[in-house]
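Only one protein chain is missing; all other protein chains are in place.
Going in written order, the chains are labelled A, B and C, and every chain counts its residues from 1.
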């Protein structure tokens, strides 16, 4: 298999986790691109926490509606069958378990499934809806690069940055591996096609359980 | 002034308490009739706890809408400018202090402004929305006959029937008198045209404060 | 995900002992056809979460005469002598809850809240068994969330995605219950194709609804 850009590997692999009919909330940044890589027969319903379900593609230039934006404030659209609501209902949907999957970016994920993704020291500017999403969604998938720009592991023993939620992450997908968080700990499920388990472990500060069979991340 | 039927005296006197623009909830029974006696220039907004504001008169026979009833389940109507909503919003309106006046019937009112109006021993079949209304409305007016059918005072020292709420009644109007509940106690404000203060006190178990001036209930 | 179902399909998961929420206020906005099917299936030992017990011959009120209800959570029983008699005979366990608290408890169940604090019922028998909190000089009761296995709703219009629109005072508890059950069925007198309801007019988003049944 030809080399694939790391961020593209992540979003393509995450896309495989989604099933038709699921209500999905995707965070700003990397997760946004997951929906571009769904299989042709997978139809999901996107929840936008500023107040609607059935979010569609961004409108073509010139067709923007100032009253219809996504949670990042960017022009958006709504598909037939969608619905608008107020912010209390939007987060009743989130907190009440009516979102099947949330896909979020991360700054750190630790071996206990704790997530830090909203603040760095000296820059605490707000958690937005992330804390509600991570606590409320039935399944929490973190899509992030494995290491910081200066090479430190973001998959850590214990998060040092301010937490978003405790023990809520179900799956972590990086450009190196797929980690599942279970009651027994963080389990290495898959590794990228061009790396070894040893290389993943070397890049990972967290303690990982290595099952007898570790798959290979396959994207088409 | 010619004699007036006791219950009519009550509802006509209560009607004088309402001002234009007020949001008002009237309970089942005696309070229902208050709205028939408003002065011509007094326009109030009726709240119906099953889910709308702007309640109008009952429809003419043959014009009933099965989806439009009042809180007693009777055919109703909505005035222009009214709005429908769900039960949580309806009681957010009640509990949140957005109802200016509620007018309820009573089984007992005591000198501390406690009200019992939903249950008698052996027949506890539900408080409906009464507990929310009495706690939430800005002003609580009880419209009831002064004595039971067998002559016992319903204006008591301490309620013996199950309470609806504690210390929430602001005004009590009976066919004998008008009593205001203040931080200092229950104050006799007015007496009916054809009774004496002594007669009111004789019919009243509660301790009443008699101010220097006691008015006379005047209805037109 | 088209959600249109036959009546039989829609309630095939209904079993003895389940907890049901049923929309309606004195049988207005109550899913008569879905209740027919509950009666036809003859399931027993149901826990009912409803605003009231309706009337013996209308709405969910019929389930009492048919002996299908063992536990009841509601705010008012006054128009159903059958249910009252079952309560008095000890055949029906009843929890009475103030109407506004009932609405908030169902909403909390759907919204993932652990409970709400209300001043309603303080100093009355409604406070029995409940945690009381003093905050800034006010006393509140902690009311806990309610959830059900199945919610039965009555809508005016539904689309095939499960979006619902209610009509006039028939809305009442339906939108709250739509959020608070594991499985949600709505009957509607008008079924529209997806896209047939303005997204700004939707009262219950289709994501809450599992099945829609068309009724005449």
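What we mean here is this: a contact is a pair of C-beta atoms (placed from the backbone, for glycine too) under 8 Å apart; a residue touches a chain by one contact, two chains touch by 3 or more.
Keep in mind the model is a prediction, meaning the values are calculated, not measured.
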item	value
Touch partners, limited to displayed chains, of the chain removed from view	A, B, C
Sole residue of A:35, A:94 or A:179 that reaches the chain not shown, by the stated touch rule	A:94
Listed residues B:33, B:52, B:118 or B:181, member touching the removed chain	B:52
For chain B, residues in touch with the removed chain	20-21, 23, 43, 45, 47, 52-54, 78, 80-85, 88-89, 91-98, 135-136
Chain A residues touching the omitted chain (full complex)	48-52, 65-69, 71-73, 76, 78, 84-88, 90-92, 94-95, 114, 124-132, 135-136, 162-166
Residues of chain C (touch criterion as defined above) contacting the omitted chain	104, 108, 111-119, 133, 135, 138, 140, 142, 144, 165-168, 199-201
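Methods note: only the chains that are shown with their structure count from here on.
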item	value
Chains in simultaneous contact with chain A and chain C	none
Chain of greatest Cα-centre distance to chain C	A
Multi-chain contact sites of chain C, meaning residues that touch two or more partners	107
Multi-partner residues of chain A (each touching 2 or more other chains)	none
